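Left out: one protein chain. Kept in place: all the others.
Letters are used for the chains, namely A and B, taken in the order the chains are written, and counting of residues starts over at 1 for each.
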């Protein structure tokens, strides 16, 4: 839930999604859901010469389960807020 | 309360590493070093100031005698979400 919320705060920001098939796609984060499926607009594949497969693709839906990394814009991430939220969530979990 | 009593279960160890540099071992011969800012029960992580090391093992043609050459590729990333299903271990900073 925490990570889902983080991604929601990053909508309309530029991110780079690296997939488990080694494809890296940069684009504007349009939406995310509870499975961390991601929709990107205005996409660009890294090293397009080697990967022309997505030349004509303008926006895409990426299945959360195939994501390895997402590179985030550091200026849009409040790390103190994240750490506090993580402590709160883990405390709530242990109480159960 | 000393550290050992604060650690009741595995995730406590990760919680105490928040805002510290951690070492993360991932599937696919990848390792990360970065400052831990967030995690969840799936071991999804958010790290900053990340250095990734990828071990590329080239089993040169003729998999018999020739010893495989191991190449290391490194790369840096400012702020990174890591999907938990690739995480093998998270290790707290050495002290």
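Assume contacts are C-beta pairs under 8 Å (C-beta built on N, C-alpha and C of every residue); 3 or more make two chains touch, one makes a residue touch a chain.
Everything below uses one rule, namely that contacts and distances are computed from a predicted model.
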Checklist entry - Going by UniProt, what is the name of the one chain that was not included in the view, given "LSM2-LSM8 complex subunit LSM8", "LAME_0H19086g1_1", "NAD(P)H-quinone oxidoreductase chain 4, chloroplastic" or "Ras-related protein Rab-39B"? => result "LSM2-LSM8 complex subunit LSM8"
Checklist outcome for this item: Considering the complete complex, of A:2, A:28 or A:60, the missing chain is touched by A:60
Checklist entry - Can you name the residues of subunit A that touch the chain not displayed here? => result 19-23, 25, 30-33, 37-39, 43, 50-63, 65-66
Next on the checklist: Considering the whole complex, not just the chains shown, which residues of subunit B touch the missing one?
Outcome noted: 27-28, 85-86
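The definition used in the following text is that only the chains that are shown with their structure count from here on.
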Checklist outcome for this item: Separation of the C-alpha centres, subunit A versus subunit B, in whole Å, is 19
Item to check | In the complex, subunit B residues that touch subunit A | outcome: 8-9, 11, 15, 18-19, 28, 35, 37-41, 44, 46, 48, 77-83, 85-86
Next on the checklist: List the residues on subunit A that touch subunit B in their complex, please.
Outcome noted: 1-3, 6-7, 20, 36, 64-65, 67-74, 77, 79, 82-83, 85-87, 89-90, 93-94
